[in-house]
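First the structure, which I've put down as structure tokens, then a few questions once you've had a look.
Excluded from the complex is one protein chain; the other protein chains are retained at their positions.
Going by the order they are written in, the chains are A and B; count residues from 1 in each one.
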Amino acid sequence: MILFKLAWRNNWRHRWRSGLTAAAVVFGLSITIWGFCFTEGSHEQIIRNSVESFTGHVQVHRKGFHDDPSLRKVFYPDSQFVPELEGGVPGLANYSFRISTFGLASVGETSFAAMIVGIQPEREQEFIHWDRKIEQGRYLHPGDINGALVGADLAENLGIGIGDTVIIVTQDYYGSLCGALRVVRGTVRSHARELDRGGLLISLASAREMLSMQGMANTAVVMATGSEQVPQLISELDNRLGAGGLEVIGWRRIMPDIVQAVELDNVFGILTNLILLLVIGFTVLNTFLMSVMERIREFGIMRSLGASPGRVVGLIVVEAALLVGLGFVLANIVGIGASVYNSVHPLDFSEMGGDELSKFYGMDPRIYTRLTWQTLVYPNLFVAVVILLALIYPAWRAARISPAEAVSRRH
Amino acid sequence: MGIFIRIAWRNLWRNYSRSLIMIGGIGVGLFGLLVYYGISNGFINQLVEVSIELELGHVQVTRRGYYQHPVQSNSFTPANSLMERIESVHGVRAAAGRLSAAVLVNSAEKSNRVDLVGIDPEREGRVTSIRNMIAQGEYLGPGQDGKIVIGRKLAEHLGVGLGDKLVVMTQDSENELQSRLFRVGGIFETNSPLWEKTAAFITLRSMRKLLGRPLQLTAILVRAEREKSLEPIVAGIDSLVTGEGSALEVFEWKEVSPLLAQSIEMFDFFVWVFYLIIYLAMAFGVVNIMLMVVLDRTRELGVMRAIGTTPGQVMTMVLLEAALLGVAGIIVGGGAAWLLNGYLAANGLDLGRWADGMEFMGLGSVIYPRIEPLEWLVSFLSAEAAVIVSSIWPAWRSAGIEPVRAIQFE
Partner (left out) sequence: MKSIPAPVFLLCLLAVLISVPVVEAREPDSTLARRIAEHADTLMRGSSNSSTYRMTIVRPEWTRSITMDSWERGKKLSYMEVTDPPRDLGTAYLKRDGQMWTFLPNIERTVKIPPSMMMDSWMGSDLTNDDLLNESSLLDDYGHELVGADTLDGVAAWHVRLIPHEDAPVVWDRIEFWVRQGDFMLMRDEYFDEKGRKVRTMSYEEIKTMDGRRIPTRWVLEPHLKKEGNRTVLEILDVDFDVTIPDRYFTRQHLERSR
């Protein structure tokens, strides 16, 4: 207890220096916490946007479809999928079925390659939120067999608008060339570039009819209750569906480019934070070292009165702990406070050029910070490590002080 | 003044461990800043390189609506000597015409959709830097109408090398399918995987023949003498082409590629924020140390005051000491950054582990950091300024030390 009193008194004796050091810790740590929350938030947003733009968290296909897609590789949802899910699957929020294939979208003499996707309009609306992606016109009504949604760029290239008829040409399940006429109900501006440039969405019922694929699907899009649940969801689905010849694939495998972009951004985020923390570390090192150097006499006397080197180091450490501890507490209050605030009131980058960028990368220009235990624990750990490093030399120096040195060195 | 510098210099070494710590703090901060800046700048340069240097030039002249609907039928026939007249506009270095179309390129193994660009090799060489991107083979010569220059990724995808055959298929002006054989004359490498996969070049003459558009162009690319201040050039060219029946329009690259313009803006913003944060963190250290310096020397400074040194001179002396420390920090941090940057600029920073992620961001996987001489200077000066500004308060406190109080101290 006496140690604490001593330490506190010494910190107080140099209140400017102590205050500045604590402030530096508060500054560095709170910015790092907020920075981590910001990075995490923007990544969560990129992932959510990508997942919700089209792919879902998890996709289920017939084995082999993912590596070598073919219209022949189908499954029967009513017998192969739905029954296996009975009793509920933990982490599963929603799912729907699709048929996707490639073909031609044609108007007059103009034709373009198109990715034709049959979707279940009501089911997908719940998690893909198609209605938010409609640029013009409206979403597909339930039971709309004749309607189609067309990627905005594709519609522009074809020169068609709402109410116009588009000819779809593709091969059906049996390989026969088939055509279909669909009326454009809306144009889609998602954040998936392939979809905007070549997407042609019709209802699953309509696709099944066109492609002679009654009762079949080639993709199940599954949404987890949260991105954290995805790994368990994949293994659970794999357990239940694997035996039936189905393959379960998570978004990390579906979109490896996004996974890497996020990873890379994390590396840069950590590096920049590290630079900041090193600079802070020098301030802390300076304070500790000075506090040792100017008390060589004092420590010498302590030693000559019988205090062990350990006790001297203990005093230094407790002093530092008091100072830094205060800094940590304040930093976490400030950092968490700012992060929570920005998780409700997002940062809006649309004013300063985030518009096109967000369009390109498929993001909302408003970025919400996201506080998780990682964004809290890692910055605190980083700062603690940096401060411990800064404490090593001063503590070592203090331990080496001998009574003789203290006397010989007059301040 | 000289005496104060000498005193400040000597003072610096009175407590060298303290000085070293401060130098270390400033050095690490500046080192981090410069390395970060170099890499960010490398990212931006990659984007700019592909967009301005290869695709857009500084200013473009196209038929009205071409960029909304970039198809070959949206081409135009330039009036006689339009090129020369554009080049005579003040600030224009060179201009080059292009005729582009979406085509299918086939090898025996595979086929791929490609944006084929017909270029006037000589003029193009003065406007864009495709010529410098050739990694294998050679750039198109004026007579090489049977050659095609493709990107490394496309060559890999199609499974072809130098001298191999490619058949280009496209629709001509009469909507008839045309096939023409080309041989790979050159393979270019850029930092944009996407562009390497989707762009190819042949001579303007063979492109015109292929499309059956003997005089047409889809765009004229203009290179300015200086990248900044493109407005007068746009206006100048605009007044030239209004005479063309106003079927043409003139753009700055920013208008054609707002994404790039905004990426640069965004990167600049983040760099600015990072500088601010690091300088603030440095300021904590500087204030802390300089305050200690002043408190340590309360007695000494008091004596100096007592023998007639003015508060201004005391303050100057403290500021000078900080300034010297700043310079030392800048030499250490800037020097280390200069070495690392120089190494990475020469060898590249290979982020191949994240190649797909880089591609997602429209980038190649090797980054070449770049810092212009002026940017070095600005970084050094701003760091020095940050150090001096941070020591104003401790210096001001030192000026407030009274002679009498000092003698009474202790």
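Note that contacts are C-beta pairs under 8 Å (C-beta built on N, C-alpha and C of every residue); 3 or more make two chains touch, one makes a residue touch a chain.
Since the model is a prediction, treat every value here as computed from it, not as a measurement.
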Residue, one of A:159, A:179 or A:310, that touches the chain absent here: A:179
Sole contact to the chain not displayed, among B:84, B:176 or B:372: B:176
Candidate in contact with the missing chain, chosen from B:17, B:45, B:111 or B:313: B:111
Touching residues (missing chain, whole complex) on chain B: 102-104, 106-109, 111, 113, 146, 159-160, 164-167, 169-171, 175-181
Residues of chain A in contact with the chain not shown: 72, 104, 106, 109-113, 167, 169, 171-172, 174-181, 212
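As a convention for this text, only the chains that are shown with their structure count from here on.
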Where chain A and chain B are represented by their mean Cα positions, the distance between them in whole Å: 28
Of chain B, residues touching chain A in the complex: 15, 17-18, 21-22, 24-25, 28-29, 31-33, 36, 68-69, 175, 258-259, 261-263, 265-266, 269, 274, 277-278, 280-282, 284-285, 287-289, 291-292, 295, 351, 354-362
Sites on chain A touched by chain B in the complex: 16-17, 20-21, 23-24, 27-28, 31, 109, 156-157, 256-264, 271-272, 274-276, 278-280, 282-283, 285-287, 289-290, 293, 349, 352-357, 359-361
